[in-house]
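Missing here is one protein chain; the remaining ones are kept as they sit in the complex.
So, subunit A:
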Amino acid sequence: MRSITGALIGALILSLGPARAEDKLKVGFVYVGPVADYGYSFQHDESRKALVAALPGKVETTFLENVPEADSERAIEKLARSGMGLIFTTSFGFMEPTLKVARKFPKVRFEHATGYKRAANVSTYSARFYEGRYVCGKIAGKLSKSGTVGYIASFPIPEVVSGINAFMLGAQSVNPNLKLKIVWVNTWFDPGKEAEAAKALLAQGADILTQHTDSAAPLQEAEKQGRLAFGQSSDQYRFAPKAQLTSIVDDWSHYVVAEAKAALDGTWKSQDTWQGIKDGMVVLAPFTNMPDDVKALAEETKAGIVAGRIHPFRGPVTKQDGTVAVKDGEIAPDPMILGMNWYVKGIDDTLPQ
(Lines give C-alpha, C1' and ligand atoms only; values in the text may rest on other atoms or scores of the structure.)
Protein backbone atom coordinates (compact mmCIF):
# COMPACT_ATOMS: atom_id res chain seq x y z
CA MET A 1 0.00 0.00 0.00
CA ARG A 2 2.72 2.40 1.00
CA SER A 3 4.67 1.64 -2.11
CA ILE A 4 1.64 2.36 -4.26
CA THR A 5 1.05 5.67 -2.51
CA GLY A 6 4.71 6.43 -2.86
CA ALA A 7 4.61 5.68 -6.54
CA LEU A 8 1.54 7.82 -6.93
CA ILE A 9 3.13 10.74 -5.16
CA GLY A 10 6.27 10.20 -7.16
CA ALA A 11 4.29 10.24 -10.39
CA LEU A 12 2.52 13.38 -9.22
CA ILE A 13 5.78 15.13 -8.50
CA LEU A 14 7.20 13.97 -11.80
CA SER A 15 4.21 15.21 -13.70
CA LEU A 16 4.27 18.49 -11.82
CA GLY A 17 7.99 18.98 -12.21
CA PRO A 18 8.76 19.42 -15.88
CA ALA A 19 5.16 20.17 -16.78
CA ARG A 20 5.16 23.20 -14.52
CA ALA A 21 8.16 24.68 -16.21
CA GLU A 22 6.40 24.58 -19.57
CA ASP A 23 2.92 23.12 -19.98
CA LYS A 24 2.35 20.50 -22.60
CA LEU A 25 2.26 22.19 -25.97
CA LYS A 26 -0.94 21.64 -27.90
CA VAL A 27 -0.27 21.64 -31.63
CA GLY A 28 -3.01 21.85 -34.26
CA PHE A 29 -2.84 21.05 -37.98
CA VAL A 30 -5.27 22.08 -40.71
CA TYR A 31 -5.19 20.13 -43.99
CA VAL A 32 -6.89 21.00 -47.26
CA GLY A 33 -7.24 17.37 -48.36
CA PRO A 34 -7.79 13.99 -46.75
CA VAL A 35 -4.84 12.62 -44.75
CA ALA A 36 -5.20 9.47 -46.80
CA ASP A 37 -4.52 11.14 -50.16
CA TYR A 38 -1.04 9.61 -50.34
CA GLY A 39 0.14 12.99 -51.49
CA TYR A 40 0.20 16.53 -50.20
CA SER A 41 -1.93 16.30 -47.05
CA PHE A 42 -0.59 12.83 -46.27
CA GLN A 43 2.93 14.26 -46.16
CA HIS A 44 1.84 17.05 -43.80
CA ASP A 45 0.26 14.48 -41.52
CA GLU A 46 3.49 12.49 -41.58
CA SER A 47 5.18 15.56 -40.07
CA ARG A 48 2.57 15.59 -37.31
CA LYS A 49 3.31 11.94 -36.55
CA ALA A 50 7.03 12.69 -36.55
CA LEU A 51 6.40 15.46 -34.04
CA VAL A 52 4.57 13.10 -31.68
CA ALA A 53 7.42 10.61 -31.99
CA ALA A 54 10.16 13.21 -31.52
CA LEU A 55 8.75 14.94 -28.44
CA PRO A 56 6.85 12.24 -26.59
CA GLY A 57 4.87 13.54 -23.64
CA LYS A 58 5.65 17.15 -24.45
CA VAL A 59 3.19 17.74 -27.23
CA GLU A 60 -0.41 16.92 -27.89
CA THR A 61 -1.56 17.11 -31.51
CA THR A 62 -4.90 17.52 -33.24
CA PHE A 63 -5.70 17.79 -36.92
CA LEU A 64 -8.61 18.82 -39.11
CA GLU A 65 -8.64 17.30 -42.59
CA ASN A 66 -10.61 18.13 -45.74
CA VAL A 67 -10.96 21.76 -44.73
CA PRO A 68 -12.21 23.77 -47.71
CA GLU A 69 -10.24 26.96 -48.22
CA ALA A 70 -13.40 29.06 -48.19
CA ASP A 71 -14.43 27.70 -44.80
CA SER A 72 -11.00 27.50 -43.20
CA GLU A 73 -11.32 30.55 -40.92
CA ARG A 74 -13.88 28.77 -38.79
CA ALA A 75 -11.70 25.66 -38.55
CA ILE A 76 -8.57 27.60 -37.64
CA GLU A 77 -10.43 29.67 -35.06
CA LYS A 78 -11.87 26.53 -33.52
CA LEU A 79 -8.35 25.21 -32.98
CA ALA A 80 -7.12 28.55 -31.62
CA ARG A 81 -10.02 28.69 -29.17
CA SER A 82 -9.35 25.17 -27.89
CA GLY A 83 -6.05 26.18 -26.30
CA MET A 84 -3.56 25.35 -29.05
CA GLY A 85 -0.16 26.94 -28.63
CA LEU A 86 0.99 26.31 -32.19
CA ILE A 87 -1.13 25.86 -35.30
CA PHE A 88 0.05 24.72 -38.73
CA THR A 89 -2.18 25.74 -41.64
CA THR A 90 -0.95 23.83 -44.63
CA SER A 91 -2.49 25.19 -47.80
CA PHE A 92 -1.82 28.35 -49.80
CA GLY A 93 -5.51 29.26 -49.66
CA PHE A 94 -5.45 29.36 -45.84
CA MET A 95 -3.27 32.48 -45.92
CA GLU A 96 -5.82 35.24 -45.28
CA PRO A 97 -7.94 33.20 -42.82
CA THR A 98 -4.76 32.37 -40.86
CA LEU A 99 -3.80 36.04 -40.60
CA LYS A 100 -7.31 36.99 -39.57
CA VAL A 101 -7.46 34.42 -36.78
CA ALA A 102 -3.88 35.28 -35.75
CA ARG A 103 -4.94 38.89 -35.11
CA LYS A 104 -7.66 37.69 -32.76
CA PHE A 105 -5.35 35.31 -30.86
CA PRO A 106 -2.02 37.16 -30.46
CA LYS A 107 -0.68 34.57 -27.99
CA VAL A 108 -1.16 31.63 -30.31
CA ARG A 109 1.67 30.95 -32.76
CA PHE A 110 0.75 30.15 -36.37
CA GLU A 111 2.71 28.48 -39.15
CA HIS A 112 1.40 28.86 -42.68
CA ALA A 113 2.77 26.63 -45.43
CA THR A 114 3.50 27.96 -48.94
CA GLY A 115 2.23 31.49 -48.27
CA TYR A 116 4.07 34.81 -48.25
CA LYS A 117 2.27 37.00 -45.68
CA ARG A 118 3.58 37.04 -42.11
CA ALA A 119 2.68 38.72 -38.80
CA ALA A 120 4.25 38.88 -35.33
CA ASN A 121 2.71 35.49 -34.52
CA VAL A 122 2.58 34.05 -38.04
CA SER A 123 5.56 32.32 -39.66
CA THR A 124 5.63 30.94 -43.18
CA TYR A 125 7.40 27.89 -44.54
CA SER A 126 7.71 26.28 -47.91
CA ALA A 127 9.94 23.93 -49.86
CA ARG A 128 12.11 24.59 -52.89
CA PHE A 129 10.28 22.04 -55.01
CA TYR A 130 11.95 23.42 -58.13
CA GLU A 131 15.26 21.85 -57.04
CA GLY A 132 13.69 18.41 -57.28
CA ARG A 133 12.14 19.26 -60.63
CA TYR A 134 15.54 20.27 -61.98
CA VAL A 135 16.90 16.82 -61.13
CA CYS A 136 13.83 15.23 -62.77
CA GLY A 137 14.41 17.35 -65.86
CA LYS A 138 17.96 16.02 -66.18
CA ILE A 139 16.73 12.44 -65.91
CA ALA A 140 14.00 13.04 -68.50
CA GLY A 141 16.41 14.76 -70.86
CA LYS A 142 18.69 11.73 -70.74
CA LEU A 143 15.98 9.08 -70.97
CA SER A 144 13.45 10.44 -73.46
CA LYS A 145 13.76 8.57 -76.75
CA SER A 146 11.01 10.46 -78.54
CA GLY A 147 12.47 13.77 -77.37
CA THR A 148 9.08 14.81 -76.02
CA VAL A 149 8.09 14.96 -72.36
CA GLY A 150 4.53 15.54 -71.13
CA TYR A 151 3.85 17.86 -68.21
CA ILE A 152 0.47 17.82 -66.43
CA ALA A 153 0.09 21.18 -64.71
CA SER A 154 -2.55 22.37 -62.26
CA PHE A 155 -2.80 26.15 -62.01
CA PRO A 156 -0.52 28.86 -63.43
CA ILE A 157 0.84 30.06 -60.06
CA PRO A 158 4.56 30.82 -59.54
CA GLU A 159 5.21 27.53 -57.70
CA VAL A 160 4.01 25.55 -60.73
CA VAL A 161 5.61 27.82 -63.33
CA SER A 162 9.00 27.80 -61.59
CA GLY A 163 8.70 24.00 -61.47
CA ILE A 164 8.11 23.81 -65.21
CA ASN A 165 11.04 26.16 -65.88
CA ALA A 166 13.40 24.27 -63.56
CA PHE A 167 12.42 20.98 -65.20
CA MET A 168 13.01 22.42 -68.66
CA LEU A 169 16.37 23.95 -67.70
CA GLY A 170 17.45 20.60 -66.27
CA ALA A 171 16.35 18.80 -69.41
CA GLN A 172 18.00 21.34 -71.73
CA SER A 173 21.30 20.97 -69.89
CA VAL A 174 21.56 17.41 -71.23
CA ASN A 175 19.35 17.59 -74.33
CA PRO A 176 18.96 21.12 -75.77
CA ASN A 177 16.32 20.00 -78.25
CA LEU A 178 13.94 18.36 -75.78
CA LYS A 179 10.35 19.35 -76.28
CA LEU A 180 7.94 19.87 -73.41
CA LYS A 181 4.20 19.47 -73.97
CA ILE A 182 2.18 21.07 -71.20
CA VAL A 183 -1.45 20.35 -70.39
CA TRP A 184 -3.25 22.52 -67.83
CA VAL A 185 -6.00 20.56 -66.09
CA ASN A 186 -7.08 23.38 -63.75
CA THR A 187 -7.45 21.13 -60.73
CA TRP A 188 -5.17 19.81 -57.98
CA PHE A 189 -6.94 16.50 -57.72
CA ASP A 190 -9.20 14.74 -60.24
CA PRO A 191 -7.88 11.24 -61.02
CA GLY A 192 -10.10 10.87 -64.08
CA LYS A 193 -9.08 14.12 -65.69
CA GLU A 194 -5.42 13.60 -64.83
CA ALA A 195 -5.58 10.18 -66.49
CA GLU A 196 -7.17 11.72 -69.62
CA ALA A 197 -4.44 14.34 -69.74
CA ALA A 198 -1.83 11.59 -69.43
CA LYS A 199 -3.45 9.64 -72.28
CA ALA A 200 -3.54 12.75 -74.47
CA LEU A 201 0.14 13.49 -73.83
CA LEU A 202 1.20 9.90 -74.45
CA ALA A 203 -0.83 9.85 -77.68
CA GLN A 204 0.96 13.01 -78.81
CA GLY A 205 4.31 11.26 -78.56
CA ALA A 206 5.48 11.97 -75.02
CA ASP A 207 7.34 8.99 -73.59
CA ILE A 208 7.90 10.45 -70.10
CA LEU A 209 5.30 12.15 -67.95
CA THR A 210 5.64 14.48 -65.03
CA GLN A 211 2.88 16.13 -63.08
CA HIS A 212 2.07 18.91 -60.67
CA THR A 213 -1.26 17.44 -59.62
CA ASP A 214 -1.86 15.15 -56.68
CA SER A 215 -3.24 11.79 -57.82
CA ALA A 216 -1.35 8.70 -58.95
CA ALA A 217 -3.52 8.34 -62.07
CA PRO A 218 -0.94 9.69 -64.58
CA LEU A 219 1.72 7.36 -63.18
CA GLN A 220 -0.63 4.42 -63.54
CA GLU A 221 -1.42 5.39 -67.11
CA ALA A 222 2.29 5.52 -67.91
CA GLU A 223 2.74 2.11 -66.27
CA LYS A 224 -0.13 0.69 -68.31
CA GLN A 225 1.34 1.92 -71.58
CA GLY A 226 4.88 0.93 -70.73
CA ARG A 227 6.20 4.51 -70.50
CA LEU A 228 7.98 6.35 -67.67
CA ALA A 229 6.86 9.00 -65.19
CA PHE A 230 7.71 10.96 -62.06
CA GLY A 231 5.68 10.80 -58.84
CA GLN A 232 4.40 13.76 -56.89
CA SER A 233 4.40 14.85 -53.22
CA SER A 234 4.98 11.39 -51.84
CA ASP A 235 6.72 8.22 -52.99
CA GLN A 236 4.22 6.60 -55.38
CA TYR A 237 6.39 3.67 -56.36
CA ARG A 238 3.72 1.22 -55.25
CA PHE A 239 1.38 2.51 -57.99
CA ALA A 240 3.87 2.16 -60.79
CA PRO A 241 6.86 -0.04 -59.96
CA LYS A 242 7.83 -0.24 -63.63
CA ALA A 243 7.24 3.42 -64.50
CA GLN A 244 8.28 5.62 -61.58
CA LEU A 245 11.71 7.15 -62.09
CA THR A 246 11.70 9.06 -58.82
CA SER A 247 9.25 11.20 -56.92
CA ILE A 248 9.54 14.65 -55.38
CA VAL A 249 8.64 14.02 -51.76
CA ASP A 250 7.74 16.85 -49.39
CA ASP A 251 9.24 16.19 -45.96
CA TRP A 252 8.08 18.75 -43.41
CA SER A 253 8.99 16.67 -40.35
CA HIS A 254 12.22 18.26 -39.14
CA TYR A 255 10.81 21.76 -39.62
CA VAL A 256 7.65 21.01 -37.65
CA VAL A 257 9.66 19.39 -34.85
CA ALA A 258 12.10 22.33 -34.72
CA GLU A 259 9.28 24.87 -34.54
CA ALA A 260 7.51 22.95 -31.78
CA LYS A 261 10.79 22.77 -29.85
CA ALA A 262 11.24 26.51 -30.26
CA ALA A 263 7.72 27.09 -28.99
CA LEU A 264 8.44 24.92 -25.95
CA ASP A 265 11.75 26.70 -25.24
CA GLY A 266 10.20 30.11 -25.71
CA THR A 267 12.54 30.91 -28.60
CA TRP A 268 9.86 30.82 -31.30
CA LYS A 269 9.76 33.89 -33.51
CA SER A 270 8.01 34.87 -36.70
CA GLN A 271 10.14 34.09 -39.73
CA ASP A 272 10.11 32.81 -43.29
CA THR A 273 11.64 29.43 -44.08
CA TRP A 274 12.27 28.16 -47.59
CA GLN A 275 14.29 24.97 -47.68
CA GLY A 276 15.24 22.50 -50.34
CA ILE A 277 17.11 19.27 -50.87
CA LYS A 278 20.02 20.39 -48.67
CA ASP A 279 17.87 20.72 -45.54
CA GLY A 280 15.86 17.61 -46.33
CA MET A 281 12.58 19.37 -46.96
CA VAL A 282 12.61 18.23 -50.56
CA VAL A 283 13.48 14.56 -50.80
CA LEU A 284 13.85 12.52 -53.97
CA ALA A 285 12.48 9.00 -53.81
CA PRO A 286 14.98 6.28 -54.87
CA PHE A 287 15.98 6.51 -58.54
CA THR A 288 14.43 3.52 -60.25
CA ASN A 289 13.82 2.22 -63.78
CA MET A 290 16.87 3.95 -65.23
CA PRO A 291 20.35 2.86 -66.31
CA ASP A 292 23.27 3.37 -63.94
CA ASP A 293 24.80 6.32 -65.81
CA VAL A 294 21.55 8.28 -65.56
CA LYS A 295 21.23 7.34 -61.92
CA ALA A 296 24.78 8.59 -61.35
CA LEU A 297 23.96 11.85 -63.12
CA ALA A 298 20.88 12.29 -60.95
CA GLU A 299 22.84 11.61 -57.75
CA GLU A 300 25.56 13.98 -58.86
CA THR A 301 23.03 16.73 -59.62
CA LYS A 302 21.45 16.23 -56.23
CA ALA A 303 24.84 16.40 -54.52
CA GLY A 304 25.68 19.52 -56.54
CA ILE A 305 22.53 21.25 -55.37
CA VAL A 306 23.25 20.28 -51.77
CA ALA A 307 26.81 21.61 -52.04
CA GLY A 308 25.63 24.80 -53.75
CA ARG A 309 27.62 24.06 -56.91
CA ILE A 310 24.45 23.71 -58.94
CA HIS A 311 21.52 26.09 -58.89
CA PRO A 312 18.61 25.44 -61.28
CA PHE A 313 18.29 29.14 -62.02
CA ARG A 314 21.96 29.99 -62.45
CA GLY A 315 22.42 32.37 -65.38
CA PRO A 316 22.26 32.65 -68.23
CA VAL A 317 18.50 32.12 -68.09
CA THR A 318 16.61 33.44 -71.09
CA LYS A 319 12.88 34.05 -71.14
CA GLN A 320 10.61 32.66 -73.83
CA ASP A 321 10.56 36.04 -75.61
CA GLY A 322 14.36 36.12 -75.76
CA THR A 323 15.02 38.68 -73.02
CA VAL A 324 17.62 37.78 -70.41
CA ALA A 325 16.13 37.00 -67.01
CA VAL A 326 19.30 36.04 -65.17
CA LYS A 327 22.71 37.16 -66.40
CA ASP A 328 25.58 34.76 -66.96
CA GLY A 329 27.14 33.70 -63.67
CA GLU A 330 24.39 35.19 -61.52
CA ILE A 331 21.76 33.30 -59.57
CA ALA A 332 18.07 34.15 -59.68
CA PRO A 333 17.15 35.91 -56.42
CA ASP A 334 14.43 34.23 -54.33
CA PRO A 335 11.78 36.91 -54.99
CA MET A 336 12.15 36.26 -58.73
CA ILE A 337 11.54 32.53 -58.25
CA LEU A 338 8.65 33.16 -55.87
CA GLY A 339 6.95 35.45 -58.36
CA MET A 340 7.81 33.62 -61.58
CA ASN A 341 5.19 34.25 -64.24
CA TRP A 342 7.15 33.64 -67.44
CA TYR A 343 8.50 30.60 -69.29
CA VAL A 344 12.12 29.99 -70.15
CA LYS A 345 13.20 29.81 -73.78
CA GLY A 346 12.38 26.57 -75.53
CA ILE A 347 8.97 26.00 -73.97
CA ASP A 348 6.38 25.92 -76.71
CA ASP A 349 3.25 26.89 -74.80
CA THR A 350 1.40 30.07 -73.91
CA LEU A 351 1.33 30.65 -70.20
CA PRO A 352 -2.28 31.18 -69.08
CA GLN A 353 -2.44 34.54 -67.31
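Methods note: contacts are C-beta pairs under 8 Å (C-beta built on N, C-alpha and C of every residue); 3 or more make two chains touch, one makes a residue touch a chain; residues count from 1.
Keep this in mind: contacts and distances are computed from a predicted model.
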| item | value |
| --- | --- |
| Options "Aspartate carbamoyltransferase", "Heme lyase CcmF/NrfE family subunit", "ABC transporter permease" or "NADH-quinone oxidoreductase subunit K": UniProt name of the undisplayed chain | "ABC transporter permease" |
| Absent-chain contact - pick from A:51, A:122, A:182 or A:283 | A:182 |
| Hidden-chain contact residue, picked from the options A:193, A:254, A:278 or A:319 | A:193 |
| Residue of A:80, A:174, A:217 or A:298 touching the missing chain in the full complex | A:217 |
| Touch residues of subunit A, complete complex, unshown partner | 33-34, 36-38, 66, 150, 156, 181-187, 189-197, 199-201, 203-204, 206, 215-217, 220, 224, 238-239, 348-350, 352 |
